[in-house]
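All protein chains but one are shown at their positions in the complex.
Going in written order, the chains are labelled A and B, and every chain counts its residues from 1.
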Amino acid sequence: MIGRNQSAVISQRVFPASRHEGRAGAGLKPEHLPAILEQANAVGFFEVHAENYMGAGGPPHAALTRIRNDYPVTLHGICMSIGGPDALDRDHLARFRTLVERYEPALVSEHLAWSTHDNVFFNDLLPLPYTERTLARVADHIDEVQEAIARPLLLENPSTYLQFEQSTMSETDFIREIARRTGCGLLLDVNNVFVSSTNQHGSPMDYLMDFPLDHVGEIHLAGHASREDDEGEILLIDSHDRPVADPVWDLYDIVIRQCGPVPTLIEWDSELPQWPVLKAEADAAQAILDRHADNYLLGARHAVHA
Amino acid sequence: MPSMHEADYAEGFAANLLQAGQGKPDFVVGPNGKGADTRFGVYRNNVSVGLINALTGMFPATRRIVGEEFFRAMARHYIRSHPPTSRLLVEYGRDLAAFISGFEPLAEMKWLADVAAIERAWLDAYHAADAAPLAMESLTAIAEDKLADTRFVPHPAARLVRSHHAAVTIFSANRLEREVGAIDVGTAEDALIARPHLEVSVRTLPTGGAKFLQSLFDGHPLGVAAETALAECPAFDLGANIAGMIEAGAFAGIRQ
Partner (left out) sequence: MNTKTTATLVAGALAAAVSMAAATMTAHAADQEKCYGVSLAGQNDCAAGAHSCQGQSTMDYDPASFKLVPAGTCLSMKDGKPSLEPMNG
């Protein structure tokens, strides 16, 4: 497991050693800061979006430093545009690296998606066709990121809403080959699995059975919204604006039974609830992690993947 | 299967994401031969709503002044004509003030661009590098005959916005979500935006204050800045302005 290898790395630590393994965490929102600071060990860890801390100074860094003194922090990049045809932006990569060095995150992740093309930033996680050509490009980009930050990256599976005529392989085959070529870990977003599988008329269980679970170093859970497609059938939107849906909790339970207690994040990015509501979601994930922790200690994970 | 050039997928997406209308690249499809118009529309909607929401968050007073519906419609024009080029959203909206100046439906609200400029400067100050503000003791430690030749290092968060209108009063009345009473919009106001510690402050400068500070920000010595301000405004009060600039945290040090 990625997190395990990292904790073996000896480095000069500014912050206390991370205890994120087997824990559930929450996305850090400045709005929740006062409530969080009133509690001790509110959740297992906090995740931040890297781009929100790429300013030079001010309240964002003051708040994150405060949190980092008490909690493990995981760093989740959004705008690297790893899945795009353009070369990676050197300045952005340098900013990303600076954050990794400054905050010593327990885990570092990015998306299988693109957001910038031809010098226009679209501020969305846009999809790519899965071909030999895009595979080679994405692998090169991940090599470049991992070289810059001198540690493994976790790559997240996307929520998708359409398909490309050009695709020649499945998303799971693509991701498995990326992990094999680059040695990167994977961030399994279980809500994305449910959203994409529903939108692509597939089965989330089939997706999970095809997914290289032994590379998973972190899990994401979030809520989704529902719309209709051209034919009036359900089209799910990865909206992060409500509680995690029941079928996603069920899938998560299956994944943890299989993978052991992988650090798990609750994402909630708009229509923010009061802190106790978000914390309750993280507590629910923690309960599932704890329930399966015994099996993990007994070696279930190794038995499955032996 | 159509042959695809390396960058076609991003090119085809990008060309259709921000434009008005319902176009989609012809190589995207739904599963099992289903249509992809609505499906592509999800991405188009994510881009529009995401960028418009970013602007509504960055320009809350401007939005309140013109109303939510108007602001979002204006923002939709803006994101199409001025899409972001930086991956950092906090860098976006730098030319919104200029856009507002040239936006015909707002032609009569001459002061609105200046309000937007203050909001943009506020965000710059919020994210600027941290630095300890210059203390009065550093000034009083300078020999009297060297004072006029002293130059200052601007604080990284300090910004000036000059307005021929009551931009600061309009900005603060609307930023605070409090009742907006009658404002004489014709009174010229200059703003100093600063963040010596963690809290951004917006101040109204006294007459000549902006000229004085701009001269110092440009690297001129104290004596020259004072003369420049006095030339523009004979009532300029140098003592009050020195006290004000120190209290506001406009500078981070003395240039050696």
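Rule of thumb we're sticking to: contacts are C-beta pairs under 8 Å (C-beta built on N, C-alpha and C of every residue); 3 or more make two chains touch, one makes a residue touch a chain.
Here the structure is a predicted model, which means the values were calculated and not measured.
Screening B:Leu89, B:Ala121 or B:Leu134 for touch with the missing chain picks out B:Leu89. The chain omitted from view is touched by exactly one of A:Glu31, A:Glu147 or A:Asp206, namely A:Glu31. Here the missing chain is touched by one residue of B:Gly30, B:Pro83, B:Pro154 or B:Gly244, and it is B:Gly244. Check B:Phe40, B:Tyr126, B:Phe152 or B:Phe217 against the missing chain and you find that the one touching it is B:Tyr126.
Although one chain is not displayed, its contacts with subunit A can still be listed: residues 29-31, 49, 51-52, 59-60, 76, 78-79, 111, 123-125, 159, 222, 225, 237-241, 267, 269-270. Listed here are the subunit B residues that touch the chain not shown: 20, 42, 45-46, 48-50, 52-54, 57-58, 60, 63-74, 76, 88-90, 92, 105-106, 108-110, 123, 126, 136, 139-140, 144-145, 147-148, 166, 168-176, 180-187, 191-192, 199-206, 209, 222-223, 226-227, 230, 237-248.
Simple rule for what comes next: only the chains that are shown with their structure count from here on.
Chain geometry summary: the mean Cα position of subunit A and that of subunit B are 32 Å apart. Those residues of subunit B that touch subunit A in the complex are listed here as 1-2, 4, 6-7, 9-11, 13-14, 17-18, 27-32, 34-40, 42-43, 46-47, 50-51, 54, 83-90, 125-131, 156-157, 195, 198.
Across the interface of their complex, subunit B is touched by residues 51, 54-62, 79, 81, 84-86, 89, 92, 114-124, 126-129, 131, 133-134, 161-166, 199-202, 227-231, 233, 235, 237 of subunit A.
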